[in-house]
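Read the structure below first, then the notes.
Missing here: one protein chain of the complex. Every other protein chain is in place.
Here is chain A:
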Amino acid sequence: MDVSVKNIRKEFDRYPALNDVSLDIRSGELIALLGPSGSGKTTLLRLIAGLETPTLGKIYFGAEDASHRTVQERHVGFVFQHYALFRHMTVADNIAFGLTVRPRGERPPKAEIQRRVGELLEMVQLSGLEKRYPNQLSGGQRQRVALARAMAIEPKVLLLDEPFGALDAKVRKELRRWLREFHDRTGHTTVFVTHDQEEALELADRVVVMSQGAIEQVGSSDDVYDRPNSPFVFSFIGDSASLPVTIADNGVYFENEAIGIAPRNGDITSGNGTLFFRPQDVVLVSDPAAPALEGRVSTSRRLAGTRIADIDVGKPGEPHHVEIEVPLDAQAATGTTLRFRPTRWKTFAA
């Protein structure tokens, strides 16, 4: 089922949590809403679910305007950050809940419910735990019970709020892979909220990067990592360094010195701007006469197969701090001067 969010605005006590947000989610897609806390990603998810009502704007499920549908009518599967399992019910009763509360006419017979619960438990690989209570399960197991419970109502759309937030790193990795397989197998339209970029980039077909109540960029993992369209996305996703620069005469200048690169497609062509590049996208310049960025190594540290150098560039009084990767055999001891030039970069207007 396609889900369309059209010009949504949501205010809490007059303070806008979301401002004119539009997003098209294609049927069967796995989408991540990624952003720092306070960016409005959970609010957007709750609006889609019908747990919040928009101040302005519309939400479409397929061709149908669902903006005024109640949460019950929207028929979405929602997995809560802290699972919200019913603590006084067994695993089986939790999963069966969505079926047992149906009106008498639509409710499947008891045996049918039992069979479905068995199927769902098998699907989330928890067969044999139906008699347990939520507090007798590990975090990862609870997460999967919550997922099975949401799937029991055969939702059109599956929404997950920070699905792995409360789990330890190892379980998180396992469940991440498991969720991807689960999604590929079931083919549900799935939207999940996360503040963990690694999780979003690895898992999602498309990533929606959000900041301060607005969508910054929507794209594949490659798009948002390799072709960030705003300073926020560049600095939020992956490691990056930024420097204030001036662009003139088809060259990029840092503190009035040419640094040996020229504006490229998508860069600004004149005026003041900010240059962004990633630590691994630099090359050391050995020729002292060639234009380059120059800085003093403040510290350097070995990181697995590479060496990371912290470099102060610019005037000694007010240095700009950047991090770059240098080859292991480079002379990068503390106090030495390094000259380098970005190989991939992007400039944004300041």
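By definition in this document, a residue touches a chain if its C-beta (ideal position, glycine included) is under 8 Å from a C-beta of that chain, and two chains touch if they have at least 3 such contacts; residues count from 1.
We adopt the following convention: contacts and distances are computed from a predicted model.
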item: Protein name as given in UniProt for the chain not displayed, "Acyl carrier protein", "Sulfate ABC transporter permease subunit CysW", "Carbon-phosphorus lyase complex subunit PhnI" or "Aspartate carbamoyltransferase"; value: "Sulfate ABC transporter permease subunit CysW"
item: Residue of A:72, A:125, A:186 or A:298 in touch with the missing chain, whole complex considered; value: A:72
item: Sole contact to the chain not displayed, among A:134, A:163, A:213 or A:231; value: A:134
item: Sites on chain A contacted by the missing partner chain, in the whole complex; value: 49-51, 70-72, 75-78, 80, 82, 84-88, 97-98, 101-102, 134-135, 142, 149-150, 152-153
